[in-house]
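With one protein chain held back, the other chains of the complex are shown just where they sit.
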Amino acid sequence: MMTSFLFRALDKNAALFLGLLTAIIVAVPALNLLLPPDHPLHVPTYAVTLMGKYLTYALLALSVDLVWGYCGILSLGHAAFFALGGYAMGMYLMRQIGTRGVYGDPLLPDFMVFLNWDTLPWYWYGFDMFWFAALMVLLVPGLLAFIFGWFAFRSRVSGVYLSIITQALTYALLLAFFRNDMGFGGNNGLTDFKDILGFDVQADTTRAALFAASGIALGLCFIICRAITRSKLGKVLVAVRDAESRTRFLGYRVEHYKLFVWTISAMMAGIAGALYVPQVGIINPGEFAPANSIEAVIWVAVGGRGTLVGAVIGAVLVNFAKTWFTAAFPEFWLFALGGLFVFVTLFLPKGIVGTVTDNWAKVSRRKHAVDERPGDTPSTRPAPNPAE
Amino acid sequence: MPYLKSLLVVLCLLILPAGSAHAQEDTESLRPLINELAGGGFSETEQQLGVLAATGNPGVVPALEALADGDLYARKSDGVVFIGERDGRVYKLTDPLTLEPAGEERRRDMKKIKVNNGLRRVIRTALGTLTLMAPDPATRLAAADAMFKAQDPGSIEALDLALTQETEPRVRRKMEAARAAAVLKSDKPEAVKLGAIATLEALGNRDALSVLSGFLPEAQGAEVPATETAMARIDKTLAAWGAAENVWYGISLGSVLLLAAIGLAITFGVMGVINMAHGEMVMIGAYVTFVVQEIIRTSAPGLFNYSLFMALPLAFLTAGLVGIAIERGIIRFLYGRPLETLLATWGVSLILQQAVRSIFGPTNQEVGNPDWMSGAFELGQMTITYNRMWIVVFSLLVFAGLMLVLKKTPFGLYTRAVTQNRRMAASMGIRTPWIDALTFGLGSGIAGIAGVALSQIDNVSPNLGQGYIIDSFMVVVFGGVGNLWGTLVGAMTLGVVNKFLEPYAGAVLAKILVLIFIILFIQKRPRGLFALKGRAVDA
Amino acid sequence: MTRQTSLLYLDGVSVSFDGFQALNELSLVIAPGEMRAIIGPNGAGKTTMMDVITGKTRPDTGDVYFDGVIDLTGEDEASIAELGIGRKFQKPTVFESHTVRDNLDLALKAPRGPFQTLFHTITGAETKQIAYLLDLIRLTDKQSELAANLSHGQKQWLEIGMLLAQDPKLLLVDEPAAGMTDAETEETAALLKDIAEDHSVVVVEHDMTFIRSLEVKVTVLHEGSVLAEGSLDHVSADPRVVEVYLGR
Partner (left out) sequence: MKKTATGMALAALLATTMLGGAQAQEDTIKVGILHSLSGTMAISETTLKDAMLMLIEEQNKKGGLLGKQLEAVVVDPASDWPLFAEKARELIEVNDVDAVFGCWTSVSRKSVLPVFEELNSLLFYPVQYEGEESQRNVFYTGAAPNQQAIPAVDYLMNEEGVERWVLAGTDYVYPRTTNKILEAYLKAKGVAEEDIMINYTPFGHSDWQTIVSDIKNFGSAGKKTAVVSTINGDANVPFYKELANAGIKAEDIPVVAFSVGEEELAGLDTEPLVGHLAAWNYFQSADADINYDFIDTWHAFTGDEERVTNDPMEAHFIGFNMWVNAVEKAGTTDPDAVIDSIIGVTVPNLTGGYSAMMPNHHITKPVLIGEIQDDGQFETVWETSGLVPGDAWSDYLEGSKDLIADWRKPMSCGNFNVKTGKCGGSEG
């Protein structure tokens, strides 16, 4: 059962994507570690970390695409799950500092010493163990999503109402984490990490490994998403997106389906956050900002909603553009980025991947003029009806 | 403060006989004394103030006023003191005694005679004594207020004298309070002090409480219980007023939310465009106000008090036109794809922010309050600031105006027709593209005039819009999308709830609690406060 | 007929929306195996009645029983559908971004839980059932087309096919002939009559020719309650019906 479930995920396109991803996962660290710095093909560590960050963003975008692209749930709060995963990892990394903090306190992180806390808050217990932290990376976002989704989907909150309360959720968390009394370092967040699983986070090898881990996580989550969307459950999700009440009258408990993908998606976002933190070296409440969630949605839209691969491409592309613009035209990059969003919406309504595959499908249909085999082909899907 | 006391006495004597004919010829003799002001530190200045006052010469008044305003300068080369007015890199100088122009000097060649809060208090009290019997009641009131704050036993005589002639009840009350406050600091007998306590208790406000609690440690014998009862009574009254004040704060916050959200209630609520650029429309309105005020400042300073009235239509037009441009250029291609409007308008919002940053710079711009929006008035024991009050009034007027437009004009009828059934409306000959553009323009224009109002209480910076966008969406969704009354009630509810939570939970937690409240509320009523019911909803 | 022996039993059902009385003390009984046509002018409460039966709208007062004993007012849409009530909407509602085949697949009677569907693989029996249904609704050669690309009439048929795929005891069919050509209408009527042989069916329709061709008992609704009941000829003769509906 499991094998057929996974096997379904791997058609030609998916295999192509995974192959490319594998190549990158292998090549980038290799070019970074094995070649001398002056070699023309050497990839600087800077680029490795940067691309590692893109990969975690891509995973976040993937998780957004799963709920939005396939189930029509527009989350404007996915950054919350990303940040919670990040905080779980950040807490582990903080506990690893041990006596190497500036105050040398063996138990308390610096910011607690500094604000005269004398005991470690209970919710920090256990985070010195990696397995526990890793579990929390999945559980905290997952549980929050489950509880939130349980109420929201049961009450049939949908469309913009749902979008806005997800935004309220992340905004409330933003404000809460800003509070120093919460014990998460307030605005400064968690920083100054030393090592992860015993390896120095600053070392080139660790960075390369984290990059590879991000790539592998992305690949695995991609396969899971793919398996989900190509199963009958995936068809039900699309059915929910296109005609929710029809699905209900067919006897499907829409809220259970929504809850299922919503929770899975939140956990994926949590994983992305957990991989993000050691690579950028900081987690702070700014990650909860509603604008971040909106950006994640934009990556998906740019790449192509409901295509999975598109989400990945969109995330990498937009963030690459951002990196490039902020250095190349620091004063005007917002014009370029804003312009890009407007352009994509107006001229590529299906996103990059949607548009490309559409044209591809048109060409090939003209060439062969044969029916495609049954099964879902994202290419010929009409523009989904949003907000439903 | 012995100097202060002598200063007061002298000034009182000076004014009361209303005879200072001999003053003019002596002015020149004051010059060395005034030049002495440039001596050194604050204590020297205070000392010199005493000396100046001791001359008993009203010729010092302009110099005193200039000193209080920080406009008194000494020339570095020869130490001569002038009243200076900044003009670019130079000061325009005025003689402090003759008030004749005295040329100009480079700024770096002049030294300012420094004044601090302590000195300002001394001067305030001195000038207060001078004006205790001025013809204008408002000036007398201010003078009495200065006396009240000074709490100087030396002022009792002057106050007694002023009270014999005072007819205005408002001013009388203040003078009596000032006298009572001064009495408590004096060595008058217990009976007199008890009377003063009673006067202050009758006054019953925060200032009285402040004076009484300052007196309590010094009180003796029967004064102690009397003071304590008086304080307890005042406390009780103030607590009751405190609740009323909270409601007012809530309404005031609600009106700000309403203003911020009401344009969005059109573009998002009525038209279904998830308009992330809404905040930037508010920002445009605020910047229009800034530009209008700048132009007025440079070309017609006299019109400053009318600047907001001029800014309103301009802000409406500017934001409205930008809105129409966005609708024609982008949004019209996206009808039926509301979530994609989110993407595009987010892009527009980035562009608009950066545009404003490029044009006006990233820093805050100064938008002043006209006189009629500055200050506060007392309602019972509540202080109501004019700007908040006018914003409440203004927000309700905007709301009423909008309702009128939508319900009573053909344009409103068309708008409702188009938003309810576009195809039907089109087939009935309504030019739907025009209506779309105008409706979006209307929503944006309303956001623009909201910006005019918000410029009065908040930063005018490129980030202005970002600060309101989330709250605006919350309000519209909480109230129920597509229902203007919902927006009104939603804004007011959230405002009041927030303000009632704030004293207990603190500002941060209050905001978090309000957000959680919204999340839970939406569970209960998935379509907001004023949801439409019936089978049409899900169609 | 008593409640126990009925298939669908509505008694004294009232629903109001913001003061508008959509259903007013409506009572209606459908026997097992019966086919019933329901007519009535716009706003008579036909769709609201369907909403009440399928759990979308809760009645303010009144009883709704299915199969004699099951109280439908306490169930939600999904469980009512699982109990065996299928519903076709007034506006044809199919899953436009799925193929015709997938539409039927989704509707097939099968476990409905997320985990069951996640690991579901299509069985031989299911393939056969789909082929049978495709044939029945005459869409075999369109099975790989996206439902979005079907004509209006084909969508209506597909939706009926999906209803059948659920294998319900009772079908609620809302205006099946709307927007169809005369030929299609005829075929639809024939199809419904076929279906009625082993299902109970409630048809809501405006088209009198269509109703006549069904040759079944007719209930006339007006302002949320039953105005008349009987054969089409019988109700057409009723002066009240003529006044509110036919005559006008």
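Letters are used for the chains, namely A, B and C, taken in the order the chains are written, and counting of residues starts over at 1 for each.
Here is the rule we use: a contact is a pair of C-beta atoms (placed from the backbone, for glycine too) under 8 Å apart; a residue touches a chain by one contact, two chains touch by 3 or more.
Fair warning: this is a prediction, and the values are worked out from it, not measured in the lab.
Here is the thing to keep in mind: the chain we left out touches A, B in the whole complex. Only one of B:Thr289, B:Asn387 or B:Thr432 touches the chain withheld from this view, namely B:Asn387. If you put the hidden chain back, the residue from B:Gly221, B:Gly375, B:Gly401 or B:Pro433 that touches it is B:Gly375. Even with one chain removed from view, subunit A keeps its contact list with that chain: residues 13, 16-17, 20, 24, 40, 43-47, 49-51, 53, 99-105, 111, 113-116, 175, 178-180, 185-189, 191-193, 202, 280-282, 284, 286-287, 309, 313, 316-317, 320, 323-324, 326-327, 330-331, 333-334, 352-353, 356, 360. Where subunit B meets the missing chain, the touching residues are 42, 69-70, 86, 88, 107-108, 111-112, 114-118, 120-121, 124, 149, 206-207, 209-216, 238, 245-246, 249, 252-253, 256, 353-354, 357, 361-369, 374-376, 383, 385-388, 456-463, 466-467, 499, 502-503, 506-508, 511.
As a working rule, only the chains that are shown with their structure count from here on.
The geometric centre of subunit B is 64 Å away from that of subunit C, both derived from CA atoms.
Across the assembly, subunit A contributes 245 as residues in contact with two or more other chains.
Here subunit B touches subunit A in the complex through residues 272, 274, 276, 330, 333-334, 336-340, 342-344, 346-351, 353-355, 358, 466, 470, 473-474, 477, 481, 508-509, 511-512, 515-516, 518-520, 522-524, 526-528, 538, going by the rule given at the top. Per the touch definition, subunit A reaches subunit C in the complex via residues 1-2, 4-5, 228, 231-233, 235-236, 238-239, 241-243, 245-254, 256-257, 260, 371-376, 380-382, 384. Contacts from subunit A toward subunit B in the complex involve residues 74, 148, 151-152, 155-158, 160-161, 163-165, 167-169, 171-172, 175-176, 178-179, 245, 290-291, 294, 297-298, 301, 331-332, 334-335, 337-342, 344-346, 349, 383, 385-387.
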